[in-house]
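Not every chain of the complex is shown here; the ones you see sit where they belong.
Chain lettering (A and B) follows the sequence in which the chains are written, and residue indices restart at 1 in each chain.
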Amino acid sequence: MCGLAGIVGKRDVAPDIYDALTVLQHRGQDAAGIMTSYQGRFTQRKSEGLVRDVFRQHHMQRLRGAVGIGHVRYPTAGSSGPALAQPFYVNSPYGIALAHNGNLTNSAKLTHEMFQSDLRHLNTDSDSEVLLNVFAHELQVQRQLFPSAEDIFAAVAGVHRRCVGGYAAIALIVNYGIVGFRDPWGIRPLVLGQRETSEGTEYMLASESVALDVLGFELIDDVAPGEAVYISEKGELFRRQCAAKPKLLPCIFEHVYFARPDSMMDGISVYKTRMRQGEALAKKVMALRPDHEIDVVIPIPDTSRIAAQAMAHELGIKFREGFMKNRYIGRTFIMPGQNERKKSVRQKLNPVPLEFEGKTVMLVDDSIVRGTTCRQIIQMARDAGAKKVYFASACPPVRYPNVYGIDMPSAEELIANNRTEEEVCEAIGADWLVFQNLDDLVKCSMEGNPQVDGFDCSVFNKDYVTGDVDDAYLLSVHNARNDAAQEERRAAEAAGRSVIGIHNDDQS
Amino acid sequence: MCGLAGIVGKRDVAPDIYDALTVLQHRGQDAAGIMTSYQGRFTQRKSEGLVRDVFRQHHMQRLRGAVGIGHVRYPTAGSSGPALAQPFYVNSPYGIALAHNGNLTNSAKLTHEMFQSDLRHLNTDSDSEVLLNVFAHELQVQRQLFPSAEDIFAAVAGVHRRCVGGYAAIALIVNYGIVGFRDPWGIRPLVLGQRETSEGTEYMLASESVALDVLGFELIDDVAPGEAVYISEKGELFRRQCAAKPKLLPCIFEHVYFARPDSMMDGISVYKTRMRQGEALAKKVMALRPDHEIDVVIPIPDTSRIAAQAMAHELGIKFREGFMKNRYIGRTFIMPGQNERKKSVRQKLNPVPLEFEGKTVMLVDDSIVRGTTCRQIIQMARDAGAKKVYFASACPPVRYPNVYGIDMPSAEELIANNRTEEEVCEAIGADWLVFQNLDDLVKCSMEGNPQVDGFDCSVFNKDYVTGDVDDAYLLSVHNARNDAAQEERRAAEAAGRSVIGIHNDDQS
């Protein structure tokens, strides 16, 4: 997952984009970048690291210009390494930079086409470089010295015709402005906002509305599936539906885990959705075990806190912070003559024994993925004196890989893959395990905006909304994503594959 | 405030000290250091920054040795700058390194003595350098080629005779072991733990018990006020009361704000203390306004969460996470031709409107210091639609400076200084403001361990337990601490005052 922001403002926008990226940092802590356009030239700063570490005063002073875009990166197979910090850049036509969140499922085919028909070289495995070059090529074939909004929308329509997958993107065309667009299924989010200033209206595009809030921008709307929004350098706003048959089928995992609770997504309050998830869980608990004897509901901090509170409230049971989170996580070192010592979950979470001693506790987490952490937490609860340890997952069992930009383990690394709920319960060592029902989960989200056509729930039900994901594709994803494959990839990159693009313009 | 850890183990201890420092990172995020002793030599790594940024694999590989100490620093007047990362070191006698948490109130006098009688040069304004040199001198006058536990305890007794203030320290004497001691009033905390291994018992000293927990050490005891604990390089444990009239009067602000809730301090659970603070606040609210019409209790994350939960529970009112905390805070930049743009509190906290709209909200924070943030938060609550905004502080008004190692603003920068509670309420713009009563606060803490002789509550009542703090001293503190003074100091340091000690042994 990644985070995007773009602004056409009335004065230097880099500080605002910077602030937006810190607010979107939960969407990607791996790398960050900003590109702005000033007097017909790009300026940029990109590097691996947190936003607060990547940008210094002297970088900001060079990032002049009232038009700019920014990106925070979550590392996925094919996107890691310093060379691949975004935005990416091509100089032909016009000079275009692009920041991307999502994943194309037909990038292999596109890469081949790109060279055959367009003679464009791709120097990385990143589908973001593919997306940028498809957009650039589609714009180039318009053959306009001064591209109009029409030309730009025609190019986005070309992108939608050629690209399949989940993608939200913001492109910066030097001298012209910024363009935001979202895949025809609306899988990945993108919102549009405006801010009035004494010098006129400023527009902003971002992955989540919280970035607008913090900068004082007012949310106008979500960018619609397939829609393109073009804000010219002068500050004119143009919107156009560029896809043939758009549908709104957003990724439900944003609601479960990824998005900030204070964000509005496609008209849905993530906060309220999570509260409803907790309430639904409570009802399921009541239905299954009316005499559950739970003494206390304890969240696994931080994501599950809202759902757990609502669940406790609905059950009429005490809600307590039984685990303290260590916010400063360290590295793992190997000393001479010793093996690597695994960091235990204990170094991230410490139980408050008072809340466990002699009690039946209901632990609540947003989801169960690999199950490793989960198992250790349950053991910690027992060690802290819990009589019984129940566990609730605010979403159904995660059984299939995500192919639209969320970096999950490959199928066989998922604990619920090929396991019944009872087998998962046993595997994690809980006395009882409750999963959210999928239709309840969908209802919790849908209640926020009945206009939504549905949700991509493929990690739960293998129903990939783009319709092109078959077992052959999943096998290729598996090959790229499993732990061994990633290790090998890293070695290959270290050996020379890591590459150019448009990188940092200095090193200090 | 600072954090300390020291271990005499059976194999390389640096990775464990590293983990301990990450767990103690909340006590100081400014600088970190580890020194170990190996084959009769010190090795070290110190630098400004978070623990995770200061230590890399190649540092760890050099930090050999089964005996070591570590430090995380909170910046205070006279302690900042890269030169002053701890532990500090002197080579005479024996080779001693020391890590210190606290503040000496007679360091000016000691500095003078140090040169007059001992010819020892102090190259910094740091009272930690003073403490190390007093200890070194007292050990030197024992004139032993091979110092025994007796000699070491005699030296600590000398320290207690000469030094006044709040101090906890761990010293590492090369070839001999580590020594921990705590001031005769027990102002600053220090705990002792042990861990059994196949190679024998390992001992650990740390500022808070949570560091023991995470490493699997079992808490033996708090180091008593005035006590010294010596663990020889071979792993023998020696303890001795070295002060004439020790009393246990720990700093109550550790319970209010500083310590991790999952720590035990002087037999008191910080977690339970905070719950009792919330309950006491609830009772005060009920007593003052039985018909308060509060709809929801909302904590200012993260410290006040426990007290707020207990308060809500006691009041029988909903508890909700109404503010989302942005965990990734950015810098403030100045662009050409623009003034510095103040980061608003909005960039740290974002309200969830749902929890405010049309409601009477009770916001809870651990304390009110300058009041600036507080005022902005209340305004945010109103902007989010709150009908009425009440505010509760889990501790009484902070009116006086701390002189025992907590870096607070000077008196006139404290909003409650020279203001009544009503005036503070007006100044922060609340509809109602409730402070904890001081005797309630003390009771909440005392209930955890009735053996305690009392608490240092000087920031609330100006009663400094060491008895030597007069207005002249406070004036000198003020001169050193107010914002203007700190600015000047920084300039002076930049101009050449920042200095040597024992610094990093490399820069990569």
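We take it that a residue touches a chain if its C-beta (ideal position, glycine included) is under 8 Å from a C-beta of that chain, and two chains touch if they have at least 3 such contacts.
None of these values were measured; they are calculated from a predicted model.
> Of the full homomeric complex, 2 copies appear; what's the total?
4
In the analysis below, only the chains that are shown with their structure count from here on.
> For subunit A and subunit B, what's the span in angstrom between their mean Cα positions?
Between these chains, centre-to-centre, one finds 37 Å.
> Given the complex with subunit B, which residues does subunit A contribute to the contact?
So the residues of subunit A touching subunit B come out as 11-12, 14-15, 18-19, 21-23, 25-26, 29, 50-52, 55-57, 60-61, 64, 210, 213-214, 260-262, 269, 271-272, 305-306, 309, 313, 318-321, 324, 326-331, 333-336, 338, 341, 343, 346-347, 350-352, 354.
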